[in-house]
Structures are given as C-alpha cells and as structure tokens.
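Mind having a look at this structure? Questions to follow.
Only one protein chain is missing from this complex, and each of the others stays in its spot.
Chain nomenclature is as follows: A, B and C, assigned in order of appearance, with residue numbering initiated at 1 for each chain independently.
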Amino acid sequence: MTDTDSHASRLQAQLEDSPFHQLFQMTIASVDTAAQTLALRLDFTSAVERQAGTGQYHGGAIASLIDIAGDYALIAILGHGVPTINFRVDYLRPASGAALVATATVRRAGRTVGVVDIDVEDDAGRLVAIGRGCYGTQAG
Amino acid sequence: MTDTDSHASRLQAQLEDSPFHQLFQMTIASVDTAAQTLALRLDFTSAVERQAGTGQYHGGAIASLIDIAGDYALIAILGHGVPTINFRVDYLRPASGAALVATATVRRAGRTVGVVDIDVEDDAGRLVAIGRGCYGTQAG
Amino acid sequence: MTDTDSHASRLQAQLEDSPFHQLFQMTIASVDTAAQTLALRLDFTSAVERQAGTGQYHGGAIASLIDIAGDYALIAILGHGVPTINFRVDYLRPASGAALVATATVRRAGRTVGVVDIDVEDDAGRLVAIGRGCYGTQAG
Partner (left out) sequence: MTDTDSHASRLQAQLEDSPFHQLFQMTIASVDTAAQTLALRLDFTSAVERQAGTGQYHGGAIASLIDIAGDYALIAILGHGVPTINFRVDYLRPASGAALVATATVRRAGRTVGVVDIDVEDDAGRLVAIGRGCYGTQAG
C-alpha cells in the first residue's frame, strides 16, 4: 500500500529545504512505509551532466541520489533525520535519458543502525547503478 | 616531488569541462605523479550546504569530491579517463569550514582495475570523511 | 527454472577442491542459470563458531560464505573462474541455528566486471547478513 500523498508532500518539502538538493530536480515519486520503500526521481538537467554534450549523468549526481533516497526511506518510517554512516555505490552502465528513479528498500532498521538498498533505473527500466547505505537510527 | 604547475593546470581545465563540476568550486591543489597522489580542494559555497544556515557540507557533495579526487589521481598518472566501478564513503564527523581538501593516494594501478584511497580534511586538519574507490584502468 | 542436478554436482565438486572450503560444510543447494541465482548452504559446525558455547557463526565464516556464493553464481553462468575484485558485508543480526543459506543474485555480468548481491538467511528465514561483490569476468 502506498502512503497518502500528504506523507510524500511533507517529505518533499523537507527534501527541498536544502541548498544542495536545490541544485537538482528531485521528486519523491512514492513512499510506502509498510513495505519500507521510497522512490526518488532525478530529472535530467544540465546540473547533472557528466560532460557537456554527452547527455550522461555524472557519477557524483547518482551517488548523491542514492544517498538521499536511502536516507529518506529511513526518515519516512522513523520520523527523524538519520546521518549516513557509510555507503557504497556500484555503477553498472553509463546512465542517460530524461530521468533516473532510485528505489530504496530498508533491509534492516535496528536500534542503532539501519541498512538500505537502493536500485537506480533509467526511464527505459535499465538498472544503471546500485547502492547500499548504513545510517545511524538513534534519535538526536 | 610535486609536478609542475602546467600538469595541474591541464587537469584543472579538464575538471572544469563538466557541467556537474561547474556547480562547485573545486581546485586541483597539487598533483604528484611520483607519489601517485593528488589533492582536490572544495570551497564552501551555498551549493554544497546540507541545510540552509548550518554551514555544513552535504554528504553528497563530499561523496562527489571523493569520487572525483580518486578519478583524477588515476587520470594524472594514466593520462586517460577512468570510469568508476564502485566506491565507498565513510563519514567520520559533520564537516564545516571554508574548504575541504581531499587527498587521493593510488594504492594499486593494475592492468584492468585501480584502487585509490581518499582522505578528506577540513581547514583545521580534522579528518571528516574517507573514501575508497575502484576504477577501470583499461584505455578506451 | 532450476538447473539439472548434474550442474550443481559439477559445481559442488569444484567447490570441494579447495583446502579452505574443506574446513566447512558447504553445499550448493540450488543453481538457476536463467534467473542467474545460486544458493549455498553452510551447516553449523564447531569450525564456524564465533566463541565456544555461543552457537553463533563467526563473521569471518559468513564473509567467506558470501564471497564464495557470489563467486559461484558467476562461475555457474560464465563457466570459468572469476577473481574477487572487492566485496562488502553488512551484518544485520547475530547468526545462529543449524544452517545458513546464502542466495546470490547476479545484478550485472559485464565484459570486464560482474556485480552480485548475496542475502544470508538463517533456518528460520531471518536475514542475518547481506553482501555485495564485484568480480573480474574476463576469461583467464
């Protein structure tokens, strides 16, 4: 079951309250706290371009998308901010197209640490990168 | 022995030829192909801020800095582009201050794969994050 | 579709042709080259025990299980040995019980590099650890 739009809207407002995030066009496409998943879309703009004219996403933009998607998947179920402890990104293919969607799935939300998997697909449904993040889950 | 300024200048020009990089103020502070190290500085601007008013660097900006520093450490010694295969970032402390410097050290530049360690320090010399990247080293 | 038993048998024989593997009781439980998955079971014996009397698996045994499962998932579809380039293990819970099963799923088998995800469950179906490995896929 997907959450009500109001939950996604609140998370979207929180997402946009960051100068770094404002560099990019990112949208919380869906959030499902029962399934512990969240989808974050990144639209292609010149801000994410690897090299002028290539139409390819920069790896740093993809890494940021992964980190943020994992973070917000935990924020959605815990209700408070969770600092990233570490994360890993594996790039599988050059990424291009109108948008990328990062789907974050919480694998474990423990007392002190949470672990999230993030798959990134292009708009043709090709898997372009995968991430795995570890976050601190204790409330501030 | 640090390389001549002309080598750093050529790498700097290459660095700036990317719309994504142009979001940030990044400077190749030094390059030493004998020691296989490269230092990349990221100045604090609102583009890297995690949340307005905090003065803290966003984790995504730090991850990008790490990936780029590791990439250019290999580019400096190989002379051609090297795609990132995967990388890991560990965040050790919240990062603030006027600039961060990422120092990348090549641990192994093999025939197909290169591995680079990247330490990120703030301007007080505190270690704020560490990265480890694996790059494809075969020429195009 | 699961492969014929003869494929699993051949891989099992190859698995046992290693002094390190012979320390443990590991069995290729299933292999499905169409789905690009392979399941490797590790039985509890004193060889894997973390500390005498705890009945818990040592993290090193779990890491080895993950690396080997990922490796054999690629061997099963490529037909030749694939060296591990790097891998990551996240431990989610203390692991105990009669056996662990590592299910490896190939996420990408590229020309030079393959990436595999490995989930480890105990015999109650609890997820105890997850791994992600990157392997060199070029034939010798």
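Assume a residue touches a chain if its C-beta (ideal position, glycine included) is under 8 Å from a C-beta of that chain, and two chains touch if they have at least 3 such contacts.
Just so it is clear, the structure is predicted and the values come from calculations on it, not from any experiment.
Enquirer: For a quick check of understanding: of A:85, A:116 or A:130, which residue touches the chain that isn't displayed?
Expert: Within the whole complex, the residue contacting the unshown chain is A:85.
Enquirer: On subunit A, what residues meet the omitted chain?
Expert: Against the left-out chain, subunit A lists 85-86, 88, 112-113, 115, 134, 136, 138.
Enquirer: What residues on subunit B make contact with the chain left out of this view?
Expert: Subunit B touches the chain not shown through residues 88, 90, 92-93, 107-108, 110, 115, 117, 127, 130, 132, 134.
Enquirer: Over the whole complex, note the residues of subunit C touching the chain we left out.
Expert: The missing chain touches subunit C at positions 17-21, 23, 46-52, 58-61, 63-64, 67-68, 83-91.
Simple rule for what comes next: only the chains that are shown with their structure count from here on.
Enquirer: More than half overlap in residue numbers between the two sides of the subunit A-subunit B interface, or less? Answer same or different.
Expert: Copies use mostly the same positions to touch.
Enquirer: Could you find the chain whose CA centre sits the greatest distance from that of subunit C?
Expert: Farthest chain from subunit C, going by C-alpha centroids: B.
Enquirer: Centroid from C-alpha atoms only, then distance subunit A to subunit C, rounded to Å. What do you get?
Expert: Whole-Å distance between the two chain centres: 29.
Enquirer: In angstrom, rounded to a whole number, how far apart do the mean CA points of subunit A and subunit B lie?
Expert: A distance of 22 Å separates the two centres.
Enquirer: What are the residues of subunit B that contact at least two other chains?
Expert: 85-86, 88
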